[in-house]
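Have a look at this one before I ask anything.
Complex shown without one protein chain; remaining protein chains in place.
And now, chain A:
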């Protein structure tokens, strides 16, 4: 048995514990652990609050100084008024910036953050001059260090800084990050790649190995459709060649968004894929693009398709609304055994109303109670689904 030397003043406490019943001993241990935990929690809260207070104090001192310097040296720089001097070649007066404690990392970080904040508010020559300031103060070296860091948060921060400053990053550095297992890093890297890659902003589609999750797709869609000045490629390239099904599915959505009719042959070819989920996406895409030439092919393949592909075909015929397949829709509405098929056939019939008016009137007059209810539901313009 381990013999621990206990100070005299603790002797009564130790004896009380030693000779107490087991339940009391367990309870005492729990109380001690809980008390220590609470003290530790209070200590860490106080410590982080104190650090926050110190940081706020530093920022309150530094922010106005930085803002004034940026306004004096950049925003009211006389070269901005001269048309003959290219902004990229303007040498800024950096001497006043030496008043700042730039030898300290946190001060350089605050300055970078502030320049980014200014650049989010102004562009044009002023924005370019702010970028010059960032480069001439060599703040890009700090960003590069963050980029090489092992912590993903630092990498994300570096990517945001590079993107905000419109700095190019080598493909070898950024492309692997577009495939990162960390969701935040992956999103930031893809965002940065689309914004910064001058030649092929969508090259990372070629290297995506993991499926693009739904959330990734939503994020990417937002980035692609809201980023200005990016060259939108023909997405048929990935629809034809990508082995990653989620990339193909995502490209189909982009084709619809950008109304890329030259991609139609690639989508029609995709109808032959064995993956019926992808096939359903392709049918959906053809319908949304309103490709009348695809309609006949869809009708021919209809009977051999699984249910969700059949539903997509019915929807596509409704969207294309060429009026050539009213009889097919009527047959499906009247004779299909599946409720969803009947409902979608009715909706598509209504969408073909310009040519199916007589058929609809006939159906309304002769339909049984259930069919009548489906038709009225589909004809109500206030009901979307």
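One rule holds for everything that comes next: a residue touches a chain if its C-beta (ideal position, glycine included) is under 8 Å from a C-beta of that chain, and two chains touch if they have at least 3 such contacts; residues count from 1.
By definition in this document, contacts and distances are computed from a predicted model.
Using the UniProt record as the reference, specify the protein name of the hidden chain from among "STAS domain-containing protein", "3-oxoacyl-(Acyl-carrier-protein) synthase", "Response regulator receiver domain-containing protein" or "Ethanolamine ammonia-lyase large subunit".
Listed in its UniProt record, the absent chain's protein name reads "Response regulator receiver domain-containing protein".
Which residue, A:10, A:41 or A:71, contacts the hidden chain when the whole complex is considered?
Only one listed residue reaches the unshown chain, and that is A:71.
Any idea which of A:58, A:117 or A:308 touches the chain not displayed?
That would be A:117, which touches the missing chain.
Which parts of chain A are in contact with the chain that was left out?
67, 71, 75-76, 117-124, 126-127
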